[in-house]
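I have placed the structure first, in the form of structure tokens, so that the comments after it can refer back to it.
Of the protein chains in this complex, one is absent; all others appear in place.
Presenting chain A:
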Amino acid sequence: MNTKGATTSSAGGTDGGSDSSSSAKRNSKKPKYSRFTQQELPACKPILTPGWVITTFIFVGIIFIPIGLASLFASERVVEIVYRYDEGCIPTNYSDQKLAYIQNSTTNKTCTRSLIVPKQMKRPVYVYYQLDNFYQNHRRYVKSRSDKQLRSNASEGDTSSCDPEGVAPDKHPIVPCGLIAWSLFNDTYGFLVNNEALEVSKRNIAWKSDQEHKFGSDVYPKNFQSGGLIGGAKLNDTIPLSEQADLIVWMRTAAFPTFRKLYGKIEMDLEANENVTVVIQNNYNTYSFGGKKKLVLSTTSWIGGKNDFLGVAYLTVGGLCLFLAISFILVYVVKPRPLGDPSFLSWNRNPSGL
């Protein structure tokens, strides 16, 4: 490296010639002074003084405990009815042959149950279905979709990523293609309160952004569920994908194997102890892999659904921090170590050596 430099400098040397120019060149060798190059920029040098430590813990405690309380409170206010129906909705004569029952298209899948509302549920009441043990996050499954195809009519043939549900037997592309769409959930729920049907609204159950930009308004289902094996729900060929809210919700694949998906909203308050009759069309086959199906009616709060975890966690951490703050205060009182006291330096600690 340096010899190369030397050759070049020899070139420069003869150019320069006179002494003055070379000496000027040399002068430039001295590093220019700047606080940056000398690593002396103004800087914060935080150290963990007792004050800092205790302040930090108290601060965290003070922030966390109210948040925890608020979350717990919000979570407590959420009213949730969960009803598992996958087992119960099998007629007793089919109880040993669940698969045959669910796969048989002629059997009556209707199942009527009644639920009691424990507390008043303010509208909107969200209707969810919850699946267990359904790996919507399986890699084969997650990848099996074509976002291009969903978006516009022009990329209808873009099914390469959709295998094994890419093309219909007649080689025409399936719209929407892929395993996700193919396995669309197809149980339906009807609600009756006091023998009056409750309207379940499907408006705004899907993300607006999805409806507007991801699912094309000019894309209509084609060749869907026309193959040998029907995976799930069929779609109305005359409604564009952007209006197929159930599909859009389903296509936002869940993060965990146990998940809820929004079915619809009931825009009506449900009073406490009211009897809600649910009419379930139990079509979806979770029996083949032992998945559970649950119907969930739930109100919501700023924290989301009913989940005490955040509140408890915040309270715990906040409490722990306060406790630590107090213990550190005690430590400093009982056994202070003066900061920067040189007598604590290792070579001052045992001056006698060994």
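The working rule: a contact is a pair of C-beta atoms (placed from the backbone, for glycine too) under 8 Å apart; a residue touches a chain by one contact, two chains touch by 3 or more; residues count from 1.
We take it that contacts and distances are computed from a predicted model.
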Checklist entry - What name does the UniProt record list for the absent chain among "Phospholipid-transporting ATPase", "glutathione transferase", "F-box protein FBX14" or "glycerophosphodiester phosphodiesterase"? => result "Phospholipid-transporting ATPase"
Checklist entry - Which of A:Val53, A:Leu69 or A:Val193 touches the chain that is not shown? => result A:Val53
Item to check | Contact with the hidden chain (one of A:Leu69, A:Ala254, A:Val279 or A:Ile326) | outcome: A:Ala254
Item to check | Residue among A:Gln130, A:Asn153 or A:Thr277 touching the omitted chain | outcome: A:Gln130
Item to check | Footprint left on chain A by the chain that the document does not show | outcome: 1-4, 6-11, 13-14, 17, 26-27, 29-33, 37-56, 60, 64, 67, 71, 128, 130, 134-142, 145, 147-148, 151, 163-165, 167-171, 179, 182-183, 207, 209-210, 213-214, 227-229, 231-232, 252-262, 285, 288-289, 302-305, 307, 309-310, 313-314, 317, 320-321, 324, 328, 331, 337, 339-351, 353-354
